[in-house]
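One chain of protein is taken out of this complex; the other chains stay put.
Per-chain residue numbering starts at 1, and chain names A and B are given in the order in which the chains are listed.
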Amino acid sequence: MTTPAFPEGVKRCGNGQFILWLLPAFLVLLIAVYAMFRVWFYGLNQTNMNDAYGFAIWIWADLAVIALGGGAFFSGFLAYIIGVKNVKNIINFAVVLGVVCYTSALLILGLDVGQPLRGWFIFWHANIHSMLTEVAFCLTIYLGVLIVEFIPVILENPKIQKNRFFHHMAHNMHEIMAVFAATGVFLSFFHQGSLGGVPGVLYGRPFAFREGLFIWPWTFFLFTWSAAAVGPLFTATMCRLAEFITGKRLVKDDVYRLLAKISGWMLLTYIIAKSIDTIYWATVTAPARGFTLMDFYSNNPAYYGIWILIAEILICGFLPALILITQKGRENKKLLFGAAILAIIGLCINRWVMVLQVLAAPLKPFQEEWFVYSPAWTEVITTILPVAYGIILISLAYRFLPLFPQERELNP
Amino acid sequence: MFPFLYEWSWYLGQYLFMGAAGFAISVVGAGLTYCIVMSIIHTMQEDEHADH
Partner (left out) sequence: MQKIPSHTKARHYGMVIDLDKCTGCATCMVACYSENNVSFRDDESVKLLSINWIQVYKLTNGKPFPDTEVCYLPQPCMQCDGKDFGHPPCVSVCPAVATDFDSPTGIVSQITTRCFGCRYCMAACPYHSRKFNWWDPVWPADMQNYLSPDVSPRMRGVIEKCTFCYHRFQQARQKAYAEGNPEDIGEDDYQTACTQACPSGAITFGDLDDPAHEVYKLKNNRYAFRLLERLGTNPSVYYLSTRKWVHRACDNYLENEEPAAFANKQA
C-alpha cells in the first residue's frame, strides 16, 4: 500500500482543481518577479520614490507584514511558555503565516536598498546604535527560528514520516519547542520594538519623534504591544478565510474566542497607551518644537486630514477592542471578525502614518506644500507579491501538512 | 561586528548587543544540534532492535 501524500484522515481536492486555484497567484508572482528583477537590474529609478520619500510603500508594507506576522511569536508565547493549551490548535498555521510574512519582509528589504549586494554590511559593519541594525539582526535570526519551528510541521507529512530519522527529528523538535519559542519571543520583542524605534528616534522629524525610556522611544513599546495584540487576530482572520475557501471548519470556535479575548484586552491596553502617547506628543513634544497638532493634519493633499487619527484610534482601536472584550461580541462571529478586520486596518494605518506621513509633512515653513508620492507599478506589484506568495505557500502547507489538529474531528 | 573592524568600540553597549545576538544564535544552534544528535541515536537504537 502506498503512503498517502496528505495528512491522515482529511479530504483534499483533486490535483487539477488545486493547480487551477494556484494559477492566478502564480501569474501575479511572475509579474512581481519581473518587476523585482527590473528594480535590481536598473536600480531604484524604477520606483516613484524620491529624495523626500526615501522610505515609501515598501517600508510601510514591511512594517505592516512584520506586525501582522507577530501572531506567530505571540501565539508561540501563549502556547509554549504560558501554556495556554487551546492555542496549540492554531499554532502551526500561525507559524506558516509567520514564515510568509517574515520572508516577504526580508525580500522587500532586499529590494528596497540601493546596493543590494552590499546588504551584508549591515551585519559586518554593524552600527549598534541604529534601530535598523537591531531590526536586521533580530529579523534574520527570528526568521531562522520560525523556519526551525516550521520544520517539524513539514516533517509530519506522512511520506516524510516514513523515514525514521525524520520521524524522530519531528518528535524531538516538538519536545524542545518551548526553547525555540522563548528565543523567538525574545527576538520578536526587540525587532517589533526597534521597528517602532525606527521613526521614534528621528528627532529631526517632529511628527515621528517621541521621548522614551533609556535608549528606547515610546514607539518601541507601542509597536511591540500592538503587534502582539493584533498579530493573533490576523492569524485568526486568515484561518477563518481558509475555512471559507476550503468550505471546512478547521479550528473550533472556542479557539477563536480565546484569541479574541486575549487580543481584545491587549488591544484595549495598547490603544489607551497610544492615546496617552498621542496626547503627550500633541501637547508637549511637538509644541516644544513649534508645531501644533493640526500642523500635521491640515492641508494634507490626500484630504484625509485629522480623520486618519480618528480612524486609527477610535474606529480601528477602541471600537474593536470594546467589541472583543465583551462576551456578546466574541460569541457573534460576524462581530468578532468584523472587529478583527478593523483592528488589522488600524494597525496598518498606524504603520502607514509612522512611515509616510512622517516624510510627507513639510518642516521648513518656507516649503508649505506637503510632499506627494504615488507608488510606481513596480512598487505596487512587489507589495502584492507577499499575498500571492502567501496563497501558494499556505495552500501547499494546508494540502500536505497537518496544520490543523482539529480538522479531522470537525470534518468527520 | 568584530573587534578588528573600524567601527568596533570597546564598551558595554557593543558587548550587550553582540552578546544578545550571539546568545540567541547559540540557543537555536544548540537546540537544533541536540535534536539532530538525539534523532540519530534514536534511529540507530531502532535499527539495533530491528536487527535482533
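One rule holds in what follows: a residue touches a chain if its C-beta (ideal position, glycine included) is under 8 Å from a C-beta of that chain, and two chains touch if they have at least 3 such contacts.
Model, not experiment: these values are computed from the prediction.
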Task: Option from A:Ala126, A:Leu267, A:Leu309 or A:Ala340 whose C-beta touches the chain left out - done: A:Ala126
Task: Contact residue for the chain not shown (choose from A:Pro7, A:Pro206, A:Pro232 or A:Gly390) - done: A:Pro206
Open item on the list: Using the touch definition from the top, which of A:Leu22, A:Ala52 or A:Leu106 touches the missing chain?
Closed with: A:Ala52
Task: Residues of subunit A in contact with the chain not shown - done: 43-45, 49-52, 54-55, 112-116, 118-119, 121-122, 125-127, 129-133, 136, 198, 201-206, 287-292, 295, 358-359, 363-367, 371
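Assume only the chains that are shown with their structure count from here on.
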Task: Chain centre separation (subunit A, subunit B; CA means) in Å - done: 27
Task: Complex contacts: residues of subunit B adjacent to subunit A - done: 1, 5-7, 13-14, 17-18, 20-21, 24-25, 27-28, 31-32, 34-36, 38-40, 42-43, 46
Open item on the list: Please output the residues of subunit A touching subunit B within their complex, sorted ascending.
Closed with: 123-129, 134, 137, 141, 144-145, 148, 164-166, 168-169, 172-173, 176, 179-180, 183, 186-187, 190
